[in-house]
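A single protein chain has been omitted from the complex, and every remaining protein chain is retained in its original position.
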Amino acid sequence: MRTTGRPGAGGTHMGRRDFLAMAGLGSASVLVSGCGFGGGGGGAPKGALRAAFGQPVTDLDPYNAATAVDEASLIVKRLVFDTLVRRQGDRLVPGLASGWERTNDTTWVFTLRRGARFHDGTPVTAADVAACLKRTRAVASAQTPLWASVTKAEARDDHTVVFTTDGPLGSLPVNLTLLFVVPAARVADPEQKRRPIGSGPFRVTGFTPSTSVELARFDDYWGGRSDLPGISMPYIAETSSAITALRTGDIDLLWPIPPDQLPEVTGVKGVTVEPVPSWTYYLNWFNCSRAPFTDANVRRAMCQAVNLPQIVDRLFGRGGQQMRAPIPATVAGYAAQEPWTYDPAAAKRLLAAAGLGRGFTTSMMWFDATGPLSRELAEAMISSWADIGVTVRPQSIEKAQWLERLNSLDWDMNLQTNTVTTGDAAFTVGRLYTSKAHRMGYKNPALDQLLARAAAAPSGSERDGLYGEACKIIWSDAVGLFPLTLVTGYGRSSRLTGFTPAPNNQPDLAAVRRR
Amino acid sequence: MTAITVPAEGAAARAKTGGRRVPVRVWVGAGVLALFVLAALVGPLLWPYDPVATHLADRLLAPGGRTATGSIAWLGTDQVGRDLFANLLAGARITLLVAGATVVVGGAVGLVVGLVSGYFGGPLDTVLSRVGDVQLAFPSILLAILLAGVLGPSITNIVITLAITRWVIFARIVRASAMSTRRLEYVDSARVLGCGHLRILVRHVLPSCWQPLLVAATVQVGLVMVAEASLSFLGLGVPVDTASWGATVSIGRDYLGSAWWISTVPAAALALVVTAVGVVGDGFRDLSDPRSQI
Amino acid sequence: MSSTVEEVAGATEATPVARLRGVHIGFGAPGRERPVVRGVELDLVPGRVTALVGESGSGKSLTTLALMGLLPGGARVSAGSVEIDGQDTAGFTDAQWRRLRGPKIAMVFQDPMAALNPSFTVGWQVAETFRRHQGVSHRTARARTIELMRTVGIPDAEHKYHSYPHEFSGGMRQRAMIAMALALEPEVLLADEPTTALDVTVQAQILRLLTTRQAEARMAMLLVSHDLGVVARVAQHVAVMYAGRIVEAGTLDEVYTTPAHPYTRGLLDAMPDPGRPGRLVPIEGQPPAPGHLPAGCAFAPRCRFATEVCRTDDPATLPVPGRGTSTGHVAACHHSARILGTEPEARS
Amino acid sequence: MNTAQASVPEAGTALLRIRGLRAGYATRGRSGFGRRRVDAVAGVDLTVHAGQTLCVVGESGCGKSTLARSVVGLLDPFAGSISFGDVDLSAAGRRERHRVARDLQMVFQDPYTSLNPRMRVADVIAEGWHVHRGVLPAGEHAAEVDRLLSLVELDSSYAGRRLHELSGGQCQRVSIARALALRPKLIVCDEAVSALDVSVRAQVLNLLMDLQQELGVAYLFISHDLDVVRHIADEVAVMYLGTIVEHGTAAQVFQNPRHPYTRALLSAAPSIHDRPGGTNESALTGEVPSPAAPPSGCRFRTRCPIAADVCAADVPELRVRGDADHAAACHFAGENPATGS
C-alpha cells in the first residue's frame, strides 16, 4: 500500500492535524466496530452437560441434504426433534407415535401421541408429519433411497397418519427413526438451519456452525422433563485438546475416543471409558470394473495377503474388531463368514494363476478424516501387499476430491469408513452392492435378485437369512476387503449416570444425569 | 566533509584488522546447518528408510527401545513402527529440498520482478506492485491451501505452492533495493559512461540486491520449512509415501500426550535447522551492514 | 610536557573557564586503547574565540565532545584532565555533567538537520532547555523561546515555534541550534563546524551571529573548523591539530603569517590564493588513519622537511624559537626554526 | 593518447553549446493531482570551448547540478538545446548519444557513491571500453589501466584493489582516470573536489590542471567554492536560482564583479586573509527562494541590496556591459561599476 517518497511538494498547509483526525477516526472505526467477543448467540444454562463428539455440527435443518445422514447433526436432531419411531437397543419403540399397524402390504397407520407440543407451544398434529414426509421426499439427499417407495402420507385426523408405499417396505418403521417432525409451516423455513423448532426434549439456544451447539431443556416435553438443565456440544478438532479437556473435566463426555488414545483416558481418576462395537466399519473396495480387479482371484489374493488379526490387534487394540462379514456383527442381517486366512504364499499362487506372477502396481485412495488410524491402516495393508509383489501407491486426498473420484469409479482401491446408519443390512448391503448402484463396479445379477427379495421381505428371520446370503456372496467374491468394525470408546465423567453407549454413535443424551 | 572521510577511516581500520570477526554463534549455526545437510545427503544411504513399510510389532517404541529384530531405535519408533532416526534422515532430505527449492524458485521470480519493477518504475511497476498488494492482502496460508488443493499432493506442487506465496516478499525486497540503487550516483556514472539498461541492471543494480535478497532468503528458508509443516497439519503436505519433518510432526501430534517423541524429534530438528539458518543469516547481515552490529 | 600553553605565555588576561590538560582520548578497553587524541592542551578564556583547525579525522571533534562529557560509546579520556571552572571533571556523575551542560557550557553541532530531533517541533526542542534547567512552565518556556528565536534572527518566531526541523531551511536550523545553545547564557560555547553544511552567504550570516553573540556575552568560544578562511574571520587564537595532536598553536596572526609547523605551512600553501596563482602546493600523501600512527612524528611521512629524528622521536610542543615566551606561539616540530626561515614554496 | 591528441579540436573552438536550457523536476501539485514542472535551470546559455575550463559557480539550489546532469544526458531538459560538437543532443538518437558519450564524461562530487564500491579499480576504469567496443582491444586493457593510473598519479598496484580500500583522494583520482579512459574532449566536474580535505584537494586540482595541459581536455567545472573556481577557471558563469547572472573571464568576474550577487558571494567567501571584525559586511540577508516559486522580475531582487521597483517588474537581460564578453544580468550593472571585493 505504501508508495515511496517523491520530491516534496512546496507547502504543507493542508491541515495535517485535520487530516490525521479524520483519517484516524475512519480507519479506527473500521477495526473497532468489529471488536467484542461475539459467537452464535446465547449459551447453554448453568449445569449443562458438556459433550464433545468427534465431528462438527454444521446445520440443524432436518431436511438439509448435506446433513441428512451426518452423525454429528443427528445427535443434536434427536434431542431437538421427535421421530414417530425410536430405536432402543435392538428394538423399535414408539416415539411421537404411540403405536402403529401395517394394514396391508403397502399401507401403514400411525397413531400420534396426545399432548405433544412443539417448542413454540403449538401442538404436534398428523398434518405436520405428512408435511415432513412430503418435504423429505422433495429434497434430494442421502436419505432419498429410503423414501423412494413411500408414495404419500395422509393425515386421517389430527392424530392419525397413513403411509402408502408402492410396494412392500418392511423397513418403514426403521426408516421413520430418521424422519424428524417439525411444524408444517416451517418445513422449508431457512430459520430451521440455525434456530430450529422441534418437539424434542431440548430446544436450541445457541448455535455456531462447526463450533458449538447450546441446548436448553424443553420444560413442556411430553416425555417429562430431562434431569439436565441443558446440553452444550462443543466441537474440539484436535485430539490432544479433546483428550485434555476430558481429563481436566472441561467436558463431561467425549466420543469416539480414537483407539490409540484409549490408554490416555483409561485409569484416569474421574473418567470412565466404555467401549461399544459400533455400526461403523472400515471397508476397502476393489474397483471390480478395472483390471486387474476384474478377476475375483486377484481380489481374493489381495485379501489373503493381509494379516488382519495382527493389524487390528496391534493398531486398534480395544478400538476395533476384525470383521467376519461386509457389515458389523451388531447390524440386523449380519451373517458371519469364514475369515480370510493370512497366507501370502497362497496369494502369490493366485496371482501367478491370474498371470500376475511378477506382481503389479495399483493405488489406494482415502481421505484422512474418514476414520481413526486410516492412514496407518492403509500403510499397514500396503506394506503387506508389498510382500506379495503388489505395489500400491497411497493416495491420501481431500474429501471433496475423494467424492469426485468415488462415484466416477476413478480409483483402483478405496479405503473408507461406512456407517450402517439404521443398523439394518438394507441400509448398506441393499443400497451399495446392486448392479444399479454401480458403486465399486461389481455386477452380479444373482445378488441383485437376492437383494430385491430381501428388501421386500418384512423383518424377521427370512429377511435376515436373505441378507446373510448376500453377505456370503459379497464376502467370498471379495468385492472388498473388510478389515474391522470400529469400537466406539465413550469417555465420560464418572459422575454421569443414565448414560447408555450406542452403537450408532448417537447416544441418548437426554437420559443422562449428573450425580 | 566528514561524511566522506569516515568510510575511508572505516576502510583503513577494516583493512588493518583483517576484516570483521565472525561471531562464535554464527559458526555454531553454520556447523549445525552443515551437519544436517550432510545428514540429508548421506543419511538415507546409511540408514535407508522405507516410507511404506510398517512394523506394527514395534510401534510407539520410546527412544532407545529395542525392536523385534533386536536393533535399537535410538529416537524411538512412530505409530506404525518405523524407525524415527531413519525417518528423520529421510525427512531432512525432503524438508531441506522443499525449502531450498522454494526459496530458489520464489527468489528467482521475485528477483526478476523486483529488479524490473524497481529499476524501470513507471506503469509496469504500478501493475506489478498492485499484483503484489493483492497477494499480500490475500492470506498466504489460504492461498497455500487453495493451491495445494488445486495442484494435488506432490513435492513439486508443494514447492510451487510455497514459492507462489513467497515471491512477493522477495520482489518487494529486491524492488526496494533496486530503487535505492537506481538513485545512487554510480548508476548515474555508469549511464554517463554510456552503459545500457541491461549492463546497469546486471553489473551495478543486481550486485547490490544480492545481499538483502540472501538475508531475506535465510529468513524465508526457515519460514518455508514451518509453512510446509503447517500444510501437513491441514492435510495438504507431502504425499503419504514421502517423509518430511513437517509431515511427521503433524502426524505425530496426536501422540504428544503419550508418545511425545514422534512429533517432538522432527519438531526439534526443524527448530534447530531454522534457528541455525537464522543465526547464519543474522551473522551475514551483521557482516555486510556494520551499523546493525553497533 | 611540563608547562601549559598559558604558563608559557605567562600572561593570563583572564582565567580560563575550561581547560584541557594533556588530554588523551582513546577507543578500546582500558590499557589497550587506540589513542585518537594525544596530549591536547587547550584553554578557553572568556571573551576569546579559539579555533581548533584540522582535517577530518584529526581528533578535533572528539576533543570538543570531551569538554561536554559526551564522548561516544567506547571512547574515553585515558589520560590528562578536562577542567571546567577549575574543577577536574574526571569523576563527574551524569547528574553533575547535566548541571553543567546548558548553563555553563553549550554546543552547536555541525549538521543541524541531524542534530535536531525530527519528531518534535523546533520550539519544543529549544524550550526543553528552559524546562529542564529552570523548571519553568510550558508557557514561560515558550515565551522565552520565542524571544530567543527572535534574537537569533528567526523571523516570525511565534509561528516558527510550531514548525518541525524539516520545515526549516539549513540556515534557520542552525539558528535554532544556536538559540538552543545560547538559551541559558553559557560561559563556554563550543561550535563544531557550525557552518560546514551551509552556503557561503548563509555561512557569513551565521558566523556574524555567532561572533556578535560571543562578543556581547563575553563567552569563551571554541570554534572547530577545517576551513582556514572561516577561522581567519572569527578566531583570535588558533590551534592546529594533526593526527590527534595540537601541532601548532598561537594567535591567529602568528600561526597564519609565520607558521612554525610544516603541516600548518602546508595547509596554508594548499589553499588557492588569488595572491599566488599557478599550481597549488599540496601536502603529498594521506593523513594516517586514527589510532594507526607511524613511529616518531605523525606528519613525518608527508613532510618535506623530515629528517631521521622525525621518524624516531615524536617532537615535544615547544615555544616557537625566536619569539620569546610572551606570545604563546608553540609548535611540535623538530625543525620549526628551519621552517620559519624558509620562504613559502614558490608556485610554478 | 597520441591518437586522441589528433582528434582534439583546435583550442578555443566551441565544443559544448547550451541554448535556452530549461530543466528540473516534476512535482505533485498542491492538490495532489497532476504534476507541475519546476525549472531548476530556467533558461541558460553557455558555451564551453575546447581545451578550456568553464566554471559555473553558485550556491546550493541554484541549478548548477541540474545543468551538469542535463549536459551529460542524465536529465531530459524541458526546453532548449544542448549541442556537442556538431551533434544536437536534444535531437540525437540513442546511437548518436552513445557515440557522444565517449567524448563527454563526468566526474561526480563524491567518489565513494559515484563509483560502484563492489568493483575493483581496474574494472572501474576499464568499464567504458566494454561499453564502447572498438575503443581499445581487450588485450590492451591492462596496460592502458596502468597508464591511466600513472596519469592520475596512482601506483599501478592499485589496479587490483577494491574501492573501499582507497581514501577519498585516491578514489577521486580513479574517478578521473575512469573519465579519461574514453579520451573525452570534455569532462563535466560536478563539485569534483568539494568533498576532499584541503591538502588532498590541492593535489586533485593540480592533477586536473596538468591533465588539461597534457591532453587538451575541456572542463565544465561546477563548484560553490570561489577560491577553487578562481584558481582553475578560464571563464566563469555565476548562477543564481536557475539563471546565469554574470559571465566573463575569471579575471573579469573576480576582479570586476558587476552583479550584486557576485559581489555578495565574493565578500561572503571566507579567506585566510580575513581577520575578525574585518569589513566583509555586505553579506546577504535571507536565503535562496524556492525554484518552484521564483520571484517576479529579477530573481535576485528579494535579497538584493540595491533592488528597485524595476527589478520586480522586468527580467534583466544577461548582456555585455563594458568589457568584451563580460556580461551581467542586472538592471544597474551599467551604472553601478564594480568596486572589487
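Lettered A, B, C and D in written order, each chain numbered from 1.
Note that a contact is a pair of C-beta atoms (placed from the backbone, for glycine too) under 8 Å apart; a residue touches a chain by one contact, two chains touch by 3 or more.
By definition in this document, contacts and distances are computed from a predicted model.
Visitor: Leaving aside the chains you can see, what is the UniProt protein name of the one that's missing? Options: "Probable glycine dehydrogenase (decarboxylating) subunit 1", "Peptide ABC transporter permease", "Phosphoribosylformylglycinamidine synthase subunit PurS" or "Cytochrome c550".
Guide: The chain we cannot see is recorded in UniProt as "Peptide ABC transporter permease".
Visitor: Using the touch definition from the top, which of A:Pro145, A:Pro229 or A:Gly441 touches the missing chain?
Guide: If we include the chain that is not displayed, A:Pro145 is the one touching it.
Visitor: May I ask which residue of C:Ala14, C:Ala90, C:Ala114 or C:Val309 touches the chain that does not appear here?
Guide: Among C:Ala14, C:Ala90, C:Ala114 or C:Val309, only C:Ala114 touches the chain that is not shown.
Visitor: Which listed residue, C:Phe27, C:Tyr164, C:Tyr242 or C:Tyr256, touches the chain dropped from view?
Guide: Spelled out, the listed residue whose C-beta touches the missing chain is C:Tyr164.
Visitor: Looking at the whole complex, which of A:Thr208, A:Gln337 or A:Ser459 touches the chain that is not displayed?
Guide: Of all options in A:Thr208, A:Gln337 or A:Ser459, contact with the hidden chain holds for A:Thr208.
Visitor: Looking beyond the chains shown, say which of C:Asp85, C:Glu128, C:Asp253 or C:Asp314 touches the absent one.
Guide: Of these options, the touching residue for the absent chain is C:Glu128.
Visitor: On chain C, what residues meet the omitted chain?
Guide: 65, 68, 70, 94, 97-103, 106-107, 109, 111, 114-121, 125, 128-129, 132-133, 164, 166, 177, 180-181
Visitor: On chain A, what residues meet the omitted chain?
Guide: The missing chain touches chain A at positions 1-3, 5-9, 12, 14-16, 19-20, 23-24, 26-28, 30-31, 34-40, 43, 56, 58-59, 61, 64-66, 68-69, 140-142, 144-145, 190, 193-194, 208-212, 234-238, 240-242, 244-245, 247-248, 250-251, 398-401, 403-404, 406-407, 431, 439.
Visitor: Going by the touch rule given at the top, which residues of chain B touch the chain that is not shown?
Guide: These residues touch the chain not displayed: 25, 130-131, 133-143, 145-147, 149-150, 222-223, 225-226, 229-230, 233-234, 246, 249-250, 253, 256-257, 263, 267, 270-275, 278-279, 282, 291-292, 294.
The working rule: only the chains that are shown with their structure count from here on.
Visitor: Return the chain pair with more inter-chain C-beta contacts, choosing between B-D and C-D.
Guide: Of B-D and C-D, more C-beta pairs in contact link C-D.
Visitor: Would you kindly tell me how far, in whole Å, the mean C-alpha position of chain D lies from that of chain B?
Guide: Centres of chain B and chain D (C-alpha means) sit 50 Å apart.
Visitor: How many Å are there between the centre of chain A and the centre of chain C, using C-alpha atoms for each centre?
Guide: That pair's centroid distance is 88 Å.
Visitor: Please compute the C-alpha centroid of chain C, do the same for chain D, then give the distance between them in whole Å.
Guide: The mean C-alpha positions of chain C and chain D differ by 33 Å.
Visitor: Could you say which residues in chain C touch two or more other chains, in rising order?
Guide: Chain C, residues with two or more chain partners: 55-56, 226.
Visitor: If a residue has to touch 2 or more other chains to count, which residues of chain B qualify?
Guide: 1, 4-5, 8, 12
Visitor: Using the touch definition up top, name the residues of chain B that touch chain A in the complex.
Guide: Those residues of chain B that touch chain A are 52-54, 56-57, 59, 79-80, 129, 133, 149, 152-153, 179, 235-236, 239-241, 251, 253-258.
Visitor: For the complex, give me every residue of chain B touching chain D.
Guide: 1, 3-5, 7-8, 11-12, 15, 184-186, 188-196, 199, 203-204, 207-208
Visitor: Which bits of chain C are touching chain D when the two form their complex?
Guide: 49, 55-56, 169, 171-172, 199-205, 207-208, 211, 226-230, 232-236, 252-253, 256, 266-275, 277, 279-284, 286-287
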